[in-house]
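Shown here: the complex without one of its protein chains, the others still in place.
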Amino acid sequence: MNTTAAEIQKYIYRLWPIMRSITGDGVRESLGIISEIVDMEIVEVPTGTRVLDWVVPKEWVIRDAYIIRPDGKKILDIHDNNLHIVNYSIPFKGKISKTELENHLHSLPEMPEAIPYITSYYVPRWGFCISHNERLTLPDGEYEVYIDAEHIDGSLTYGEAVLPGKTDKEILLSTYVCHPSLGNNELSGPVVAAFLHRELASIEDRRYTYRFLFCPETIGSIAFLSKRGDYLRKKLHAGYVVTCVGDNGPFTYKRSRRGDTTADRAAEYVLKVSKDTKYVIKDFFPVPGSDERQYCSPGFNLPVGSLMRTMYGQYNEYHTSLDNLQYISISSMLDSIRMYLDILICIEYNGKYLNIFPEGEPQLIRRKIFPKLSDELKSFLWVLNYSDGNNDLLEISNKSGISLDSLYNTALKCLRAGILHEIED
Amino acid sequence: MNTTAAEIQKYIYRLWPIMRSITGDGVRESLGIISEIVDMEIVEVPTGTRVLDWVVPKEWVIRDAYIIRPDGKKILDIHDNNLHIVNYSIPFKGKISKTELENHLHSLPEMPEAIPYITSYYVPRWGFCISHNERLTLPDGEYEVYIDAEHIDGSLTYGEAVLPGKTDKEILLSTYVCHPSLGNNELSGPVVAAFLHRELASIEDRRYTYRFLFCPETIGSIAFLSKRGDYLRKKLHAGYVVTCVGDNGPFTYKRSRRGDTTADRAAEYVLKVSKDTKYVIKDFFPVPGSDERQYCSPGFNLPVGSLMRTMYGQYNEYHTSLDNLQYISISSMLDSIRMYLDILICIEYNGKYLNIFPEGEPQLIRRKIFPKLSDELKSFLWVLNYSDGNNDLLEISNKSGISLDSLYNTALKCLRAGILHEIED
Partner (left out) sequence: MNTTAAEIQKYIYRLWPIMRSITGDGVRESLGIISEIVDMEIVEVPTGTRVLDWVVPKEWVIRDAYIIRPDGKKILDIHDNNLHIVNYSIPFKGKISKTELENHLHSLPEMPEAIPYITSYYVPRWGFCISHNERLTLPDGEYEVYIDAEHIDGSLTYGEAVLPGKTDKEILLSTYVCHPSLGNNELSGPVVAAFLHRELASIEDRRYTYRFLFCPETIGSIAFLSKRGDYLRKKLHAGYVVTCVGDNGPFTYKRSRRGDTTADRAAEYVLKVSKDTKYVIKDFFPVPGSDERQYCSPGFNLPVGSLMRTMYGQYNEYHTSLDNLQYISISSMLDSIRMYLDILICIEYNGKYLNIFPEGEPQLIRRKIFPKLSDELKSFLWVLNYSDGNNDLLEISNKSGISLDSLYNTALKCLRAGILHEIED
């Protein structure tokens, strides 16, 4: 791997402070920075466009937001922490009582030091997020609320990058860029995906075509599917939603809805043979979830899983100001890139072959490929016996206990000797 | 539930003393009493009618039966206990030695106080059933045997009641009325079935059509299938044989031969979520068994299971005079009605739906059905994701762990919002 900790750190720091939402300049600015690593096409989908069952909403412009206490103290300034404003808030300027203000405040009594992350994309309202500790200190009196925001006709923005391979069968890596200043969920996702793209780009002779998507969650993947869904139904071989890959927890793999696709089998194989003994496999569930909810909706049912570390909703810091730069670790992100890369290489290796001489064993010795080592002979005979059109190398590895690497090397020798030929899955 | 313990008790007492057999006035009298609760059609199938591989036998008329001991004492009088005569005995009048009599006596040495229940429907013979204790006191000498019986051309009688629903898909409840003065097996069966019928009749908007059968065991269900078998093959959605539902034992569910029909899945779901933690599930077996032996014969293979408490053959009192009114309990029968009712409601709720917007998630918020509670959102997203034509609500409940009730309520909301439509199973 070429990716360094210093590079990751640099991009994390640059992307961190940007005020992102599901639309608007925050997304554009973030995609601009990621474009330094990934050569991507920026797609703009105009406000009002019908995308599947949804409609692209207006673009949110947020210029300033804060509150002046009765004692004149300025609080909840989004320039201090962009979580302070309920994301997508409508504009509001005016003086209100503390009682009225309370209806617009969000805090977490059970985590008094944390500012919650709240959004209201499709219900027009305004609100502020505050730590419960601070909330308790608010005096009675009149508060001046200032939200300089606008919802304008504009567009939804996403970035798409395609790395071509020998076949037009595709592998999708999907991640999202709509959460402001949250670490594990979400900043780890686009950063890991970006460097994974660069690693893949440096591999020669890729078998598969790789499609990377950097989009706002839900509405972004829906807009993408609205355009690419039919094509992916035909061409998608495997895919993953890259999210929550920055903390120190063990890996969690959430299966695709189909449960036994190449995406699932490769991820589970690599986790099984990796040195990390602790990991978790979960069957698909439609909620909670990220964009696999759309990819795995019944009308698409694509082979898309999600490799994470500690999953959304499974850690207390989730969707609060405590999911911050301290919560995530650069070395975990490097490990996540490595694990994703291993899974993708596993898919590259996992061919399916047909034994051209299936009646009896082919005579290896006549072809001068009879192996010297008994382990290698084992690999030959397993590959030849089970390459009957029903088993790919991952399946043969499961049956035999022989590593995918060994089986792959054997398959290459058999291909060269003309006793196997490769078949499309 | 409207059924009261007092009502059950009244009918049990009235039905108890009747001398039932597989044909004859005992069956007719019993059906007449049950007709006070269930508005049923009485069907008479004439002696000699071919029914499937069987022929309806002659009708048994039994007027009197007893024995006079050498010392003049009258014993084994059927007016004391109608188990004393081997059911379907041929007539006999005459004086015989004790040695000869012994060939016609049946007792249970291992249960010396019990009178066994013995039948001989298809082999012409006569006999008496006696407690082993009494048998041991019989003196040597000449015995006078008196059996005033007749086998006449008549008919086999059963009762059939149909409660129509919105669809002509049917649910069958089958129970039998041929055992004289036996409690758990059988009187609990027709009494529970009768009150279950009354409970169902009071439910409005039943989805399914309910067919209740009160028949003599084996030959009765064979006669019924001879007439209704072809129709049930097309229309039967689920069915149960109601028997052994009066004792205090835990519930036993015997699966249909197919093993995974709606009948099976509903019964197992309700048992699983009921407060009773102890219950037993058994795969289908053709013997021992009741009328499910006919419904689940390979030529019909209907979706018919059987919910019981302690199963035939699993309790010592079975088929003896000890399976009496003390052995059964009114409150157990009330519980059995409740459990059957819960299962039938479960089947009523267990619809199968198709998501009309299967590509991506439908936008709930635009339709103003976005739920406030996260548990309710979970229910929405599971129902929508898995309503793909392959999963009914019970299957979605199994996958998600969400209760059938919640899923049903969600499905109704989705139906009203026009994002699901119901499909026939």
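Labels for the chains are A and B, by order of writing; each one numbers its residues from 1.
Just so we're on the same page, a residue touches a chain if its C-beta (ideal position, glycine included) is under 8 Å from a C-beta of that chain, and two chains touch if they have at least 3 such contacts.
Here the structure is a predicted model, which is why all the values come from computation and not from measurement.
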Among the options A:72, A:109 or A:360, which residue touches the chain absent from this view? A:360
Among B:20, B:84, B:197 or B:293, contact with the omitted chain is made only by B:293
Tell me, which residues in subunit A touch the chain that this view leaves out? 355, 357-363, 365-366, 377-378, 381-382, 384-388, 400
Across the whole complex, list the residues on subunit B that are touched by the chain not included here. 52-55, 122-123, 218, 221-222, 225-226, 229, 257, 285-287, 293-294, 296-301
